[in-house]
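What follows is a structure written as structure tokens; I'll ask about it next.
== chain A ==
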Amino acid sequence: MTAPITLSHLLALSGLLFSIGLVGVMTRRNILLILLSLEILLSSANLAFVAFSRSLGDLSGQIMVFFVMVVAAAEVTVGLAIALLISRKAGNLNADELRNLKW
Partner candidate 1 sequence: MNPITGILLCPIVGSLILLLVPQRRSNWVRWISTVATGIPVLICMALLIQFPRGHAGYQWVQKIPWIPALGIQYQVGVDGISLTLLLLHVLCGFTGVLISYRIKERVKEYYIFYLLLIGGVAGVFVSLDLFFFYLFYEMAVIPMFPLIGIWGSGDKKYATMKLTLYLTAGAVLALIGLLALYAVSGAHSFDLIFLERYLTQNPIPGHLQKWLFPFLLIGFGVIAPMWPLHSWSPMGHAAAPSAVSMLHAGVLMKLGSYAILRIAVQLLPQGAYTWLPWVALLCIMNIIYGGFVALAQKDMKFLIGYSSSSHMGYVLLGIACLNPVGLNGAVLLMFAHGLMTATAFATVGHVYDQTHTRIISDWGGLARRIPFISTAFIIAAMASSGLPGFANFVSELLVFFGAWNSYRWSALAAVFGIVITAFYMLRAVRTAFFGPLNMRWAELEDAAGFERVPYLILIAALLIVGCWPRFLLEIISSSTGTVLSHLTHLETIAKL
Partner candidate 2 sequence: MIPAGLLALLPELWIGLLFSAILALDLRWKETRSSTMGMLTAVGLMPLFPLLWWQHSSLHPADLLSGMYRLDPMALLFKGIFSASAILVTLMTRELGKTIQRGHGEFYLLLLTATLGMFFAASSANFIMLFVSLELIAITFYVLTAYLQTDLHSLEAGMKYLVLGSLASGLLLYGFAFIYGATGSLQFSKIQEALSHHQASLPVPLLFGLLLALSGILFKVAAVPFQLWVPDVYQGAPTPVTAFLSVGSKAAGILVVFRVLQELFLLQAHQWSPIIAWIAGLTIAYGNLGAIPQTNIKRLLGYSSIGHAGYLLIGIATATTLGSAGTNFYLISYLFTNLAVFLVVTAFSRQTGSDEIRDYAGLSKRSPFLAAAMFIALLSLAGVPPLAGFFGKFLLLMSAVTEGYLPLAIVGAAAVVVSLYYYLLIVYTMYADKPEDPTPIPVSAPVRLALLLCLVAMLGIGIWQGPFLRISLAASFQ
């Protein structure tokens, strides 16, 4: 517990979060929560960027993080709008029942 924290630690954390996000995307039934899991994905990528930025001594990684947040915000807006419409139309937000288009 006292070994110095290296880039690997940060990346491992980021990776763990990313994986949790993936699991969330695949397993959560509610569309909203799938969207929420996607946020974990993006955030974990952000963590990786910041970690790399720190280790490289280069700010462009942090710039990227900024843009990712913008993108995430826009994405969530649109996603929530669509989710809202689906909920109005279909009566629920169950991802498994959203399968009129198939095969």
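Candidate entries met the following condition: all candidates are chains of the complex that A comes from, given by their letters.
Of note:
Here is the rule we use: contacts are C-beta pairs under 8 Å (C-beta built on N, C-alpha and C of every residue); 3 or more make two chains touch, one makes a residue touch a chain; residues count from 1.
What you are looking at is a predicted structure, and each value in this text was computed from that prediction instead of being measured.
Every option in 1 or 2 comes from this complex, but the candidate touching chain A is 2.
Within the complex formed with candidate 2, the chain A residues making contact are 7, 18, 21-22, 25, 31, 34-35, 38, 41-42, 44-45, 48-49, 51-52, 55-56, 58, 60-61, 63-64, 67-68, 70-71, 74-75, 78-79, 82-83, 85-86, 89-90, 98-102.
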